[in-house]
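Dropping a structure here in structure tokens format, bear with me for questions.
Missing here is one protein chain; the remaining ones are kept as they sit in the complex.
Letters are used for the chains, namely A and B, taken in the order the chains are written, and counting of residues starts over at 1 for each.
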Amino acid sequence: MLAMFFWAFVIGGLICVVGQLMMDLGHLTPGHTLSILVSIGAVAAGFDLYEPLIDFAGAGATIPITSFGNALVAGAMQEAEKHGVVGVLTGMFEVTSSGISAAIVFGFIGALFFKPKG
Amino acid sequence: MADNEKKMLTPVQQEYQALQKQVEVKRPVLRNCVNAFLVGGLICAIGQAVQYFFIFFFDFTEQTAGNPTAGTMIFIAMILTGAGVYDRIAQFAGAGSAVPLTGFGNAVISAAIEHRTEGFVLGVGGNMFKLAGSVILFGVFSAFIVATIKTLLTQWGGL
């Protein structure tokens, strides 16, 4: 279990370093950086590379935004196995719904209770 | 691309840009990377702890614990964003706080809070995904392409 914490820290940190290099050396905005990372996650999922990384690093692979791309593919593939190409669309958000719903719900709650501090 | 842009510039502009480059304070790339590694790693380690929490105290398995973990991390991001702390952390951490899910939460929540003065429908509703929308777009679109290709290959290619 301690090893899991260690690898979560290291792998998660390294993915962030990749993002930092894209912003600092590539002069990309955070929006561009995250969009590219999420696409990389999806492509990695296509080659079945992301699930092994999750088994290895746990939250180190599921917390960075790359896992969002992976989870979208995973959801789509789950349904696609049952329903073919149609399943790609119906299953897309199956796995990731919690992240997006949480962001929407908490975003709205945040807007109700907080003011920007500047 | 950079060379292409250079060609559009007049010699005077090129000369000035070269001079400006000498003076411009460089981004402290190494320090930024170290900070991003430490903070990003720490956020992931916290995520790991949250995940174990859900496995040990609730009926979640390794596979399903990811969902409540994502929700919890975004909740933490909301509290930190609302308290005006997340942007301070981010100035130090850079991608270390932007790349994890909490950064996605921060993008949604900061936009929602910011546009509250323009009303809940047009302000909050209309601007919530101003920053995070591109992540969803490119995530979904690339996942669609990847999953479609894969499905077609499995069905017809007999993979």
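Everything that follows uses one rule, which is that a residue touches a chain if its C-beta (ideal position, glycine included) is under 8 Å from a C-beta of that chain, and two chains touch if they have at least 3 such contacts.
Keep in mind that, in the parts below, contacts and distances are computed from a predicted model.
Between the listed names "Aromatic ring-hydroxylating dioxygenase subunit alpha", "Na(+) H(+) antiporter subunit F", "Stage V sporulation protein AD" or "FAD-binding molybdopterin dehydrogenase", the UniProt record for the complex's undisplayed chain reads "Stage V sporulation protein AD".
The set of subunit A residues touching the chain not shown comprises 23, 27, 30, 115-118.
What subunit B contributes to its contact with the hidden chain is residues 5, 8-10, 12-13, 16-17, 19-20, 23-28, 32, 81-82, 84, 86-87, 89-91, 93-95, 97-98, 103, 106-107, 109-111, 113-115, 117, 130-131.
The rule is short, and it goes like this: only the chains that are shown with their structure count from here on.
We define each chain's centre as the mean of its Cα atoms; on that basis subunit A and subunit B are separated by 9 Å. In the complex of the two chains, the subunit B residues touching subunit A come out as 27, 29, 32-33, 36-52, 66-71, 73-75, 77-78, 81-84, 93-96, 98-105, 107-116, 120, 124, 128, 131-132, 134-140, 142-152, 155.
Of all residues in subunit A, only 1, 4-5, 8-25, 30-39, 41-43, 45-46, 57-60, 62-69, 71-73, 76-77, 80, 84-85, 87-89, 92, 95, 97-104, 106-111, 113-118 touch subunit B in the complex they form.
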